[in-house]
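Presented below is the structure to which this report refers.
Note that one protein chain of the assembly has been removed; the remaining protein chains are unaltered in position.
Every chain is named by a letter (A and B) in the order it is written, and numbering of its residues begins at 1.
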Amino acid sequence: MEKTLQELADYVGGTVAGDPNTIINGIMGIDEATEGHITFVANEKYIKKMNHTKASAVIVSPKLINAKKNLLVCNNPYLAFARIVELLMFKKPVYVKGIDSATSIANTAKIGKDVSIQAYVTIGENACIGDRVVVFPGVFIGENCTIGDDAVLHANVVIYPDTVIGRRVTIHSNTVIGSSGFGYAPDGQSYYKIPQAGNTVIEDDVDIGANTTINRATLGQTIIRRGTKIDSQVVISHNVEIGEDSVIVSQVGIAGTAKIGKHVTLAGGVGIIGHITVGDNVTVGGHSGVAQDLPGNGTYLGTPALPIQKMRRCYVIIEKLPEMKEHMKSLDKRLKQLEEKWKNSD
Amino acid sequence: MEKTLQELADYVGGTVAGDPNTIINGIMGIDEATEGHITFVANEKYIKKMNHTKASAVIVSPKLINAKKNLLVCNNPYLAFARIVELLMFKKPVYVKGIDSATSIANTAKIGKDVSIQAYVTIGENACIGDRVVVFPGVFIGENCTIGDDAVLHANVVIYPDTVIGRRVTIHSNTVIGSSGFGYAPDGQSYYKIPQAGNTVIEDDVDIGANTTINRATLGQTIIRRGTKIDSQVVISHNVEIGEDSVIVSQVGIAGTAKIGKHVTLAGGVGIIGHITVGDNVTVGGHSGVAQDLPGNGTYLGTPALPIQKMRRCYVIIEKLPEMKEHMKSLDKRLKQLEEKWKNSD
Partner (left out) sequence: MEKTLQELADYVGGTVAGDPNTIINGIMGIDEATEGHITFVANEKYIKKMNHTKASAVIVSPKLINAKKNLLVCNNPYLAFARIVELLMFKKPVYVKGIDSATSIANTAKIGKDVSIQAYVTIGENACIGDRVVVFPGVFIGENCTIGDDAVLHANVVIYPDTVIGRRVTIHSNTVIGSSGFGYAPDGQSYYKIPQAGNTVIEDDVDIGANTTINRATLGQTIIRRGTKIDSQVVISHNVEIGEDSVIVSQVGIAGTAKIGKHVTLAGGVGIIGHITVGDNVTVGGHSGVAQDLPGNGTYLGTPALPIQKMRRCYVIIEKLPEMKEHMKSLDKRLKQLEEKWKNSD
């Protein structure tokens, strides 16, 4: 597909600085882009690269406007990038409509209109599959599950019984939703399994990556609220609640009954201990361990997690601990010399 | 189901304080419980909530007996909770008996009595499936595997050849048992794969969560001993041995040939380096990194892991390192002033 720079600017609601008739036939990263490509600079860190890119045009924010390139200027360059990728580069997948004959679907299951249910799919008793739902091969949907309209379940996803999946939810391959929570009561010698009698609810517009695990609740519900995006290989334990529009990056682990607010970002590998609350609009930096409540609207880092500015100061000092120790030794020595002198002067 | 408080006390071996005829029709968490519910307080941290819960009764230990609520008093409230959840709230799953026609089972495989082998299951040559085993859709069981009586393999579990699974073992979806260990001999330029000629043995009464990986041994066996409970997305490498009744929480990683004792608890995200020994009754706190042998009967925390009391003191000081550095600067300055004075007085 080919568009002029002006057409792209109109498409994303921006303006052109430079030649509006520049022909654009693709979008690429600033290093890989060549003639005919548009690229983007969302981060000021990459401004220098603007002068060296071979791209025919660059998407920028208004404050980066003084470059010599053809520019598409808009307030949210990253969003414009996303929309132009979709327009120029993305081939929207087309799913074969219908139900494959090699499927195992209970008689009591209700299947919506215009679905794509592919080979080797199992759907249990009383499950309810919405309209236009796409179910890739090898997916298992247990009894009494509800799958909302326009949801997409990629190959080999497993949805345990009683799970509720909202509309426009995408779940990537080998992810498991609604598996048993990990709860055991020690009986003195061994462990007694606490039956996990609750379920899992995934609200509308949630995305979930590959190989992620979201357990059902012991009692009540594990809930992922509307619009939250979850990456790959995340573990979300029984009775966790995650608020709306949060972002949970890969390999995060959230222990039982933790409550995560809305607009929260947990970066890769963060661990959240059970039974705590993370407030709205919190960001936690990668690989951090959160062992107590975090009030809202802050950014935290480290194990145990501290406010990020504080933790960064600590990291700088930790790196200098050997020097600090030497300094302390020299202080001790100088002090001793003074003490000696004083003693001798008595 | 409905029970009187007295009936529940009899069921779990406890006593009633308050009205024994209180009708109980469900069990819920202390915040969610309403009239007709029993709830529980296992942790003294939640005592205050007892006065505000809407529950009709509370399960407590003898030391919390002075509340104004109807109480079910017993020595192990958490165990009583588990058993009452099972009694009142848990619908024990019923599995369709028999072998689905859409399965691929080798002629030489032996299948026990009263099994439930569901659609799209593959069972390899000479595999031996015990009585009452439940195999959900999409499970793969390799050649020469043994699956003990009453085991349950959830959808899309993969059991590599030669694996031995004990009785009453539950394995959750997309978990992989017996995959190749990660062993390579550098040959100067590249890597030579060390064939993984051993197998994996899961003893009786082990539970394993979803998306977990337990590799086979290079030589000999990777062994998970009786009664151990393993959570989701755990990695257990070749030749690891885990003792009886241990608890391995989600995202733990145990490197090759490590030996973990019995009654050990490894909290979420703990990493254990290869070739070390963790003694019996050890607990390691979440997100810790264990890089050397840990003697038995201790609790450890941090990376590298230290005895927990010590590590907690270190954490407190780390948080104060900026102040400590300032303090050191001020000591230096005061010392310099004294040195100057001394020099001037000479």
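One rule holds in what follows: contacts are C-beta pairs under 8 Å (C-beta built on N, C-alpha and C of every residue); 3 or more make two chains touch, one makes a residue touch a chain.
These numbers come from a predicted model, not from an experiment.
Considering B:Ser179, B:Thr265, B:Thr283 or B:Thr299, the position touching the chain not shown turns out to be B:Ser179 (whole complex). Within the set B:Gly14, B:Gly138 or B:Gly227, the residue that contacts the chain not displayed is B:Gly138. Residue in contact with the omitted chain (choice from A:Ser173, A:Ser190, A:Thr277 or A:Thr299): A:Ser173. Note on the undisplayed chain: of the listed residues A:Lys54, A:Lys193 or A:Lys229, the one touching it is A:Lys229.
Within the full complex, the residue among A:Asn25, A:Asn76, A:Asn126 or A:Thr299 touching the omitted chain is A:Asn76. In the complete assembly, the contact with the undisplayed chain comes from B:Gln233, out of B:Thr200, B:Gln233 or B:Ser246.
Take chain B: the residues that touch the chain left off the picture are 102, 104, 120, 122, 138, 140, 156, 158, 160-161, 174, 176, 179-180, 182-197, 211-213, 215, 218-220, 233, 235, 237, 239, 251, 253, 255, 257, 271, 273, 289, 291, 303-304, 306, 310, 313-314, 317-318, 324, 327-328, 331, 334-335, 338, 341. Counting the whole complex, the residues of chain A in touch with the unshown chain are 27-29, 32, 76, 78-79, 81-83, 85-86, 89-91, 93, 100, 102, 118-120, 136-138, 154-156, 170, 172-174, 205, 207, 209-211, 227, 229, 231-233, 245, 247, 249-251, 268-269, 286-287, 302-303, 315, 318-319, 321-322, 324-325, 328, 331-332, 335, 338-339, 342.
By definition in this document, only the chains that are shown with their structure count from here on.
Averaging C-alpha coordinates per chain places the centre of chain A 25 Å away from that of chain B.
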